[in-house]
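Note that one protein chain of the assembly has been removed; the remaining protein chains are unaltered in position.
Now for chain A:
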């Protein structure tokens, strides 16, 4: 639990991965290019003294992950977002099954999402049902730009994708996280177009669509869609680390998001291990909107907004009872391991209305 300006902030890191990009697991040049590109993002936005070496970055393993996420209580919970990339990596880059290793060990701390790929046809639908059956996944992370044989991607408004979304609605898999972000070589640009979210979101009002990376560099298209579809949310992964080395730009992006989406539809995510929450959460919480942007947009990055963006909005989507969690975390395995009991000790949270 993060203490900020005398208030407690329950942080749900809504975008984390446990990946394996070791050379033995790479099956295609794209796999090596993918991790190298991630690493450039990592070094671009990470404070120099907190940077990892490329070797650690390829595979960090579950113990390190738990420590990085929870060791200093920067994050209280985390949501796994798998990225299969099965044409690039022998065992996949970051699959539901790999993530499940930790998620089942610490079920109170992790939320485990699954994934689907409509190009898998009926077999894929069965796989989705299996994931639901085995892990009771509350959401999916989708990579519309993933290569699969000759295909360089798919769209959320494809007829075939709609079959999968119908299945999600039927099974109660409510949270659809679509990666719509920076062009990551070697993925196709067009498949990161956000326009397909529009039709999907209006066709499935019972589902929530979280556009990861707030569509950067298609922030304008994303905000325009989100302004019209109230079941569209923005995930801050990639936008968040601007707080560290481009504070003016962070202020501007946050101002736009708060203006177009409002404070209830923005979710924090570190994108671990692209970036570590142990420094990123602090950077984001300490960030300020410039006076100029506050005047121009009429929005605030104040304590209530921070509480929502950093945890409450994700809690709402994932039916997480924050008060219940606080009680549970006074003495769960992770609090004991890292001696965090005190973080959750206070009887009542500071009143949220002052």
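Keep this in mind: a contact is a pair of C-beta atoms (placed from the backbone, for glycine too) under 8 Å apart; a residue touches a chain by one contact, two chains touch by 3 or more; residues count from 1.
Keep in mind that, in the parts below, contacts and distances are computed from a predicted model.
> For the chain not present in this complex, what protein name does its UniProt entry give, out of "Universal stress protein", "Cation:proton antiporter", "Iron-sulfur cluster assembly protein" or "Translation initiation factor 5A"?
"Iron-sulfur cluster assembly protein"
> Can you say which of A:246, A:294 or A:330 touches the chain missing from this structure?
A:246
> Using the touch definition from the top, which of A:3, A:44, A:104 or A:346 touches the missing chain?
The single option touching the absent chain is A:44.
> Can you tell me which of A:4, A:28, A:119 or A:152 touches the chain that was removed from the display?
Looking across A:4, A:28, A:119 or A:152, the contact with the absent chain belongs to A:152.
> Give me the chain A residues in contact with the hidden chain, please.
On the side of chain A, residues 33, 37, 40-41, 43-45, 53, 152, 182-186, 188-190, 216-220, 223-224, 238-239, 242, 245-246, 249, 252-253, 256, 259-260 touch the unshown chain.
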